[in-house]
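What follows is a single structure, written as C-alpha coordinates, with notes after it.
For this depiction, one protein chain was excluded, whereas all remaining protein chains were kept in their positions.
After this line comes chain A, so read on.
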Amino acid sequence: HLQSMELQHHPLVASAGVTLSVAVRAALQSSLPLLCQTQRFASAKLLGQIRGLSADYLVAIGEDEVGERRYFYCVDGVSWAALPTASEPERALCSRLPAGLLFTGDPSHSLTLPELEDDAAEAEPAEPPSVSEEVRLAVTVEQIENECAMVPKGALAPTAWGGFRSDPSFGGIKAEAALNLSSYVLRNCKAPKAGPMAFSADTLASADSTVPAGALCTRLDPATGAALVRSLLFPGFVAYCQPNTPVYGYCYFGDGKKNVDIPFMLP
(Lines give C-alpha, C1' and ligand atoms only; values in the text may rest on other atoms or scores of the structure.)
Protein backbone atom coordinates (compact mmCIF):
# COMPACT_ATOMS: atom_id res chain seq x y z
CA HIS A 1 0.00 0.00 0.00
CA LEU A 2 3.02 2.22 -0.08
CA GLN A 3 3.10 5.05 -2.53
CA SER A 4 6.80 5.55 -2.99
CA MET A 5 8.41 4.38 -6.13
CA GLU A 6 8.11 0.93 -7.49
CA LEU A 7 11.02 -0.32 -9.50
CA GLN A 8 9.04 -0.94 -12.62
CA HIS A 9 7.97 2.71 -12.72
CA HIS A 10 11.56 3.79 -13.07
CA PRO A 11 11.31 4.74 -16.79
CA LEU A 12 8.57 7.24 -15.96
CA VAL A 13 10.88 9.47 -13.93
CA ALA A 14 13.96 9.10 -16.09
CA SER A 15 13.33 12.36 -17.93
CA ALA A 16 13.79 14.24 -14.66
CA GLY A 17 17.34 13.02 -14.49
CA VAL A 18 16.56 10.18 -12.12
CA THR A 19 18.35 6.99 -13.02
CA LEU A 20 19.21 3.80 -11.32
CA SER A 21 21.92 1.66 -12.76
CA VAL A 22 20.99 -1.80 -13.90
CA ALA A 23 23.09 -3.38 -11.21
CA VAL A 24 21.30 -1.47 -8.47
CA ARG A 25 17.93 -2.33 -9.93
CA ALA A 26 18.84 -5.97 -10.13
CA ALA A 27 19.99 -5.93 -6.54
CA LEU A 28 16.83 -4.18 -5.38
CA GLN A 29 14.62 -6.63 -7.21
CA SER A 30 15.82 -9.33 -4.91
CA SER A 31 16.64 -7.45 -1.75
CA LEU A 32 13.36 -5.58 -1.34
CA PRO A 33 11.17 -8.69 -1.39
CA LEU A 34 13.64 -10.30 0.97
CA LEU A 35 13.32 -7.32 3.29
CA CYS A 36 9.55 -7.73 3.16
CA GLN A 37 9.84 -11.34 4.08
CA THR A 38 12.29 -11.01 6.96
CA GLN A 39 10.59 -7.99 8.52
CA ARG A 40 7.03 -9.19 7.92
CA PHE A 41 6.11 -6.18 5.84
CA ALA A 42 3.15 -5.95 3.53
CA SER A 43 5.27 -4.04 1.03
CA ALA A 44 8.70 -2.49 0.79
CA LYS A 45 9.45 0.15 -1.79
CA LEU A 46 12.28 2.42 -2.69
CA LEU A 47 12.13 6.03 -1.56
CA GLY A 48 15.22 7.04 -3.46
CA GLN A 49 18.87 7.79 -3.12
CA ILE A 50 20.66 10.41 -1.07
CA ARG A 51 24.04 11.25 -2.51
CA GLY A 52 27.19 11.55 -0.45
CA LEU A 53 30.84 12.15 -1.08
CA SER A 54 32.16 8.63 -1.23
CA ALA A 55 28.96 6.59 -1.32
CA ASP A 56 25.24 7.07 -1.90
CA TYR A 57 22.54 5.88 0.43
CA LEU A 58 19.55 4.01 -0.95
CA VAL A 59 16.52 4.50 1.26
CA ALA A 60 13.57 2.12 1.36
CA ILE A 61 10.32 2.22 3.28
CA GLY A 62 8.66 -0.87 4.61
CA GLU A 63 5.04 -0.85 5.70
CA ASP A 64 3.17 -3.62 7.48
CA GLU A 65 -0.52 -4.38 7.35
CA VAL A 66 -1.34 -2.06 10.23
CA GLY A 67 0.21 0.89 8.51
CA GLU A 68 3.37 1.35 10.51
CA ARG A 69 6.27 2.49 8.40
CA ARG A 70 9.92 1.83 8.97
CA TYR A 71 12.84 3.23 7.05
CA PHE A 72 15.91 1.35 5.91
CA TYR A 73 19.08 2.39 4.21
CA CYS A 74 21.93 0.69 2.45
CA VAL A 75 24.86 1.52 0.27
CA ASP A 76 25.07 -1.40 -2.11
CA GLY A 77 21.42 -2.31 -2.63
CA VAL A 78 21.82 -5.70 -0.99
CA SER A 79 22.02 -5.48 2.78
CA TRP A 80 19.64 -3.08 4.49
CA ALA A 81 20.06 -1.48 7.88
CA ALA A 82 17.28 0.14 9.83
CA LEU A 83 17.30 3.90 10.15
CA PRO A 84 16.92 5.11 13.73
CA THR A 85 13.91 7.22 14.63
CA ALA A 86 14.99 10.77 15.21
CA SER A 87 14.13 12.40 18.50
CA GLU A 88 13.39 16.09 19.09
CA PRO A 89 16.85 17.05 20.41
CA GLU A 90 18.44 15.33 17.46
CA ARG A 91 16.19 17.18 15.05
CA ALA A 92 17.17 20.44 16.69
CA LEU A 93 20.85 19.55 16.37
CA CYS A 94 20.48 18.75 12.70
CA SER A 95 18.76 22.04 12.03
CA ARG A 96 21.85 23.79 13.40
CA LEU A 97 24.18 22.14 10.94
CA PRO A 98 25.61 24.35 8.19
CA ALA A 99 23.41 24.26 5.15
CA GLY A 100 25.90 23.19 2.52
CA LEU A 101 27.23 20.07 4.20
CA LEU A 102 27.03 16.89 2.16
CA PHE A 103 26.75 13.41 3.50
CA THR A 104 30.10 11.70 3.59
CA GLY A 105 29.01 8.19 2.75
CA ASP A 106 30.16 6.64 6.00
CA PRO A 107 27.21 5.92 8.28
CA SER A 108 29.32 6.03 11.41
CA HIS A 109 30.80 9.42 10.68
CA SER A 110 29.85 11.92 13.35
CA LEU A 111 29.75 15.68 13.06
CA THR A 112 30.60 17.87 16.00
CA LEU A 113 28.61 21.03 16.37
CA PRO A 114 30.00 24.20 17.89
CA GLU A 115 28.70 24.87 21.33
CA LEU A 116 26.14 27.54 21.98
CA GLU A 117 27.63 30.52 23.70
CA ASP A 118 25.15 30.88 26.52
CA ASP A 119 26.18 30.28 30.10
CA ALA A 120 29.50 28.97 28.94
CA ALA A 121 31.27 30.40 31.94
CA GLU A 122 28.89 28.97 34.51
CA ALA A 123 28.23 25.51 33.22
CA GLU A 124 30.94 22.93 33.15
CA PRO A 125 32.46 22.43 29.75
CA ALA A 126 30.29 19.63 28.55
CA GLU A 127 31.05 17.57 25.50
CA PRO A 128 30.29 19.41 22.31
CA PRO A 129 27.13 17.92 20.86
CA SER A 130 27.65 15.60 17.96
CA VAL A 131 25.28 14.00 15.52
CA SER A 132 26.05 10.85 13.62
CA GLU A 133 25.45 10.51 9.92
CA GLU A 134 22.84 7.85 10.50
CA VAL A 135 20.75 10.20 12.63
CA ARG A 136 21.25 12.97 10.14
CA LEU A 137 20.05 10.68 7.37
CA ALA A 138 17.00 9.75 9.43
CA VAL A 139 16.14 13.40 9.99
CA THR A 140 16.57 14.20 6.30
CA VAL A 141 14.38 11.31 5.19
CA GLU A 142 11.73 12.33 7.69
CA GLN A 143 11.86 15.91 6.45
CA ILE A 144 11.47 14.85 2.84
CA GLU A 145 8.60 12.53 3.65
CA ASN A 146 6.73 15.10 5.70
CA GLU A 147 7.19 18.03 3.36
CA CYS A 148 7.22 16.53 -0.11
CA ALA A 149 5.56 13.16 -0.31
CA MET A 150 2.51 13.62 -2.50
CA VAL A 151 -0.05 11.43 -4.18
CA PRO A 152 -2.97 12.17 -6.49
CA LYS A 153 -6.18 13.14 -4.80
CA GLY A 154 -8.48 10.21 -4.34
CA ALA A 155 -5.68 7.71 -4.36
CA LEU A 156 -5.80 7.28 -0.61
CA ALA A 157 -8.58 5.89 1.52
CA PRO A 158 -8.76 6.16 5.29
CA THR A 159 -8.24 3.08 7.38
CA ALA A 160 -10.00 2.10 10.55
CA TRP A 161 -7.01 2.97 12.69
CA GLY A 162 -6.67 6.56 11.50
CA GLY A 163 -4.08 6.24 8.80
CA PHE A 164 -4.40 6.12 5.06
CA ARG A 165 -3.84 3.38 2.54
CA SER A 166 -4.12 3.24 -1.22
CA ASP A 167 -7.63 3.02 -2.47
CA PRO A 168 -8.04 -0.12 -4.59
CA SER A 169 -10.84 1.51 -6.56
CA PHE A 170 -8.72 4.49 -7.63
CA GLY A 171 -8.84 4.63 -11.39
CA GLY A 172 -6.49 7.49 -12.01
CA ILE A 173 -6.87 11.19 -12.66
CA LYS A 174 -7.43 12.85 -15.99
CA ALA A 175 -4.54 14.27 -17.97
CA GLU A 176 -5.63 17.93 -17.57
CA ALA A 177 -6.12 17.46 -13.86
CA ALA A 178 -2.73 15.80 -13.56
CA LEU A 179 -1.02 19.07 -14.48
CA ASN A 180 -2.93 20.96 -11.83
CA LEU A 181 -1.35 21.08 -8.41
CA SER A 182 -4.70 21.02 -6.65
CA SER A 183 -5.14 17.40 -7.78
CA TYR A 184 -2.35 16.28 -5.49
CA VAL A 185 -2.31 15.97 -1.73
CA LEU A 186 0.62 15.82 0.61
CA ARG A 187 0.55 12.41 2.09
CA ASN A 188 1.84 13.20 5.56
CA CYS A 189 0.48 16.68 6.15
CA LYS A 190 -2.88 17.38 7.69
CA ALA A 191 -4.77 20.32 6.31
CA PRO A 192 -5.11 23.11 8.87
CA LYS A 193 -8.89 23.20 8.67
CA ALA A 194 -9.36 19.49 9.31
CA GLY A 195 -11.31 18.89 12.48
CA PRO A 196 -10.76 15.91 14.74
CA MET A 197 -13.77 14.05 13.42
CA ALA A 198 -12.90 14.21 9.72
CA PHE A 199 -12.24 10.77 8.30
CA SER A 200 -11.92 11.24 4.61
CA ALA A 201 -8.75 11.84 2.68
CA ASP A 202 -9.78 15.47 2.25
CA THR A 203 -8.10 16.12 5.55
CA LEU A 204 -4.75 15.92 3.86
CA ALA A 205 -3.15 19.18 2.80
CA SER A 206 -3.40 20.00 -0.88
CA ALA A 207 -0.18 20.35 -2.81
CA ASP A 208 -0.92 23.91 -3.87
CA SER A 209 -0.58 25.00 -0.27
CA THR A 210 3.19 24.58 -0.34
CA VAL A 211 5.14 27.67 0.54
CA PRO A 212 6.46 29.41 -1.49
CA ALA A 213 3.96 29.17 -4.35
CA GLY A 214 5.80 28.03 -7.42
CA ALA A 215 8.00 25.59 -5.54
CA LEU A 216 6.39 22.69 -7.40
CA CYS A 217 6.42 22.54 -11.18
CA THR A 218 4.34 20.11 -13.19
CA ARG A 219 5.28 18.64 -16.50
CA LEU A 220 3.71 16.19 -18.89
CA ASP A 221 6.40 13.96 -20.31
CA PRO A 222 5.52 13.61 -24.01
CA ALA A 223 7.37 10.32 -24.34
CA THR A 224 5.83 8.26 -21.57
CA GLY A 225 2.65 10.29 -21.06
CA ALA A 226 3.30 10.52 -17.34
CA ALA A 227 2.69 13.69 -15.37
CA LEU A 228 5.69 14.64 -13.23
CA VAL A 229 5.68 17.05 -10.33
CA ARG A 230 9.14 18.30 -9.46
CA SER A 231 9.94 20.08 -6.25
CA LEU A 232 12.27 23.06 -6.40
CA LEU A 233 12.40 23.22 -2.60
CA PHE A 234 14.01 19.79 -2.46
CA PRO A 235 15.72 19.52 -5.86
CA GLY A 236 15.63 15.89 -6.85
CA PHE A 237 12.15 15.09 -5.60
CA VAL A 238 9.78 13.82 -8.28
CA ALA A 239 6.18 12.71 -7.89
CA TYR A 240 4.74 10.96 -10.91
CA CYS A 241 1.40 9.68 -12.04
CA GLN A 242 0.16 8.15 -15.23
CA PRO A 243 -3.17 9.76 -16.17
CA ASN A 244 -6.20 7.48 -16.30
CA THR A 245 -4.29 4.63 -14.69
CA PRO A 246 -3.72 3.80 -11.03
CA VAL A 247 0.04 4.20 -11.52
CA TYR A 248 1.52 6.82 -9.21
CA GLY A 249 4.33 7.30 -6.77
CA TYR A 250 7.16 9.57 -5.70
CA CYS A 251 10.88 9.33 -5.20
CA TYR A 252 13.84 11.44 -4.19
CA PHE A 253 17.26 11.37 -5.79
CA GLY A 254 19.44 14.17 -4.56
CA ASP A 255 21.75 15.59 -1.94
CA GLY A 256 19.23 15.77 0.84
CA LYS A 257 19.59 19.54 1.11
CA LYS A 258 16.71 21.95 1.24
CA ASN A 259 16.98 24.80 -1.23
CA VAL A 260 16.82 27.77 1.14
CA ASP A 261 17.54 30.25 -1.67
CA ILE A 262 14.28 29.45 -3.40
CA PRO A 263 12.63 32.87 -2.78
CA PHE A 264 15.41 34.52 -4.80
CA MET A 265 15.61 31.81 -7.42
CA LEU A 266 11.99 31.61 -8.48
CA PRO A 267 11.37 33.45 -11.76
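Heads up, the rule we're going with is that a residue touches a chain if its C-beta (ideal position, glycine included) is under 8 Å from a C-beta of that chain, and two chains touch if they have at least 3 such contacts; residues count from 1.
The rule is simple: contacts and distances are computed from a predicted model.
Asker: Match the chain absent from this complex view to the correct UniProt protein name in "Radial spokehead-like protein", "Sorting nexin-7", "Exosome component 7" or "tRNA (adenine(58)-N(1))-methyltransferase non-catalytic subunit TRM6".
Answerer: The chain we cannot see is, by its UniProt record, "Radial spokehead-like protein".
Asker: For a quick check of understanding: of A:100, A:114 or A:162, which residue touches the chain that isn't displayed?
Answerer: A:100
Asker: Touching the absent chain in the whole complex: find that residue among A:7, A:42 or A:75.
Answerer: If we include the chain that is not displayed, A:75 is the one touching it.
Asker: Can you name the residues of chain A that touch the chain not displayed here?
Answerer: 11, 14-17, 19-24, 27, 49, 51, 53-56, 75-77, 98-100, 102, 214, 217, 219, 222-223, 230, 232, 235, 253, 255, 260-261, 264-267
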